[in-house]
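Note that this is a trimmed complex: some chains were dropped, and none of the rest were shifted.
For reference, chains read A and B in written order, and residue numbers begin at 1 within each chain.
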Amino acid sequence: MHKLPTLKSVKNFDSVAILTSGGDSPGMNPAIRALTRAAFNSGISHVYGINRGYSGLINNDIQKMTSRSVTNIVQRGGTVLKSARCLEFKEPNVRQDAAKILRDRGIEALFVIGGDGSMTGAHLFTEETGIPVIGLPGTIDNDIPGSDDTIGFDTAVNTALEAIDKIRDTAQSHERLFLVEVMGRNSGFIATQVGIACGAEMVVVPEYDFDLRELCLTLAQRRATGQGSSGIIVVAEGKDPGLTNRIAYQLEEQGQNPRICILGHIQRGGSPSGHDRMLASCLGASAVSYLLAGYNDIMVGVNQGSIVDIPLRRVITETKSLNRHLFDITTLLHK
Amino acid sequence: MHKLPTLKSVKNFDSVAILTSGGDSPGMNPAIRALTRAAFNSGISHVYGINRGYSGLINNDIQKMTSRSVTNIVQRGGTVLKSARCLEFKEPNVRQDAAKILRDRGIEALFVIGGDGSMTGAHLFTEETGIPVIGLPGTIDNDIPGSDDTIGFDTAVNTALEAIDKIRDTAQSHERLFLVEVMGRNSGFIATQVGIACGAEMVVVPEYDFDLRELCLTLAQRRATGQGSSGIIVVAEGKDPGLTNRIAYQLEEQGQNPRICILGHIQRGGSPSGHDRMLASCLGASAVSYLLAGYNDIMVGVNQGSIVDIPLRRVITETKSLNRHLFDITTLLHK
């Protein structure tokens, strides 16, 4: 349970807007709800919902929200504001046009829920246009610098685990080795947490180099010496497509007969977990407080159990690293 | 809720054995439990569990079961007796050796839970050795002739639906088209039921030929005329690998941008649904009744809501066809 910031309101806002951007993640809806309700209950008169992320912003696809607009969405996966990736928003003049659209509607500040790409757009937008922006970390990957947690990560881990718990039934019944690919092109947060939580025999993440052949040799040798024949290996998808297939091929070379399961998009949807609904609610409520306290160009996030503000500049320039000590728990607990 | 057969016991058995064979399916455990408990409660003194299907049978990998061996397995996925595919059992002399192993242990009859391949082995075994065999249809594919239902089908459909309900969140949030591949190399039962139940835009099954290019053209045209932009297409994997990818390619040719999700092995595991536990319990209890009533060389199955016996010869020579009228409901209800 998070510690919330205590902040004093020093600014007045009459009208704000919300958008969700980048890949959708479970918990975006409770975040939209929290921002909307907290805004109204903090004296802000108008809340606008921008559809389809930055794309809807530049196309003026914007509607008024009421308190009831966000009734009964707290438990829904995806985002009622829809999301999209928007290449045009990388152009400075497009961002100026977007600012004009907001100003024409009297919208004085913008909340952006999304991943690191979305935060880059948010930072440039406020820097260039002066319109205050507060970001909220919404991505299942948990790879946003400055925050220990992101909206959607916990749900994605639970979804992957439920799938693996089913796969394990077959793995055990047939005494087989399964390679399970989870999301994570650049980061192994999902793979690590899932790997520990499912009792994986091995976890492969993009953060740590490995010699594919050697890894498979080790695994095959270990399995030869009576480790039992069912097992789960969790693989983060990584940058280059086909990693899981390459591992399978190497394992076959070593006399293993692994099966592959690529979890894919099921990890992005589903009703948000209690943790993610709580996180989204706390971040949403705090984001409004930070805005009213005069903050700008920040993302709200979690640090050591507390809701904190992180400068967007830091969010978009740093890299979040995987805790090696934690990663090693996989090995410590496997056998 | 099934109607059970009323049968009079005319034979005595002192010792029987159970095995699960082929791909595991959710509900095999309640079937093992029902067979074991019904056997003991019907006066059979000894029940043996054979590990790893026919493979364990020919390797004499057999253990005694008690009533407690099957305590608390009713809710477990997979099979506690493990399963395997066994090529050697296709040899008549191997089947004779297997019969000797059973006779040496005093085992007088065999229950086989599995798919159509397993039923072929069961039929040949009893025909050649005279040892009574009763089959139970255990497969998620629901493609066993003579029975309207198989143990595991209902659970697999629910598992696929839960996954698609998550995928739909992203499909809607991003207004995208998803191709979801479900299991079914030779049959479209899963795809059809899943397709109707998830409200799919289209269902592709191996039973019905189609011109890939034409199908995608139709779909693209329909979508162009304002059908809304999110959608789910359910594809049975089919005989030739890569069908889903080929459909995706054709759709791209037609200007669509579909995403692919291959559900794979998660459909085979998981806690059996209420329906499958009930079905397995009724089939298991009935299988024992049929044995004691003097039946042999049959599979127990479901016909028009009743538990019935189906000659194994029929099971392995006929083909179960998909109800066209039912399949057409997909189209009727889509838009």
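Definition applied: a contact is a pair of C-beta atoms (placed from the backbone, for glycine too) under 8 Å apart; a residue touches a chain by one contact, two chains touch by 3 or more.
Quick caveat: nothing in here was measured; it's all calculated off a predicted structure.
Peer 1: How many subunits, all of the same sequence, make up the entire complex in this structure file, 2 of them being shown?
Peer 2: 4
Methods note: only the chains that are shown with their structure count from here on.
Peer 1: With chain centres defined as C-alpha means, what is the inter-centre distance between subunit A and subunit B in Å?
Peer 2: 37
Peer 1: Residues of subunit A touching subunit B in their complex?
Peer 2: Contacts found on subunit A: 20, 23-24, 26, 28, 52, 76-79, 82-84, 159, 163, 165-170, 172-175, 178, 259-266, 268-270.
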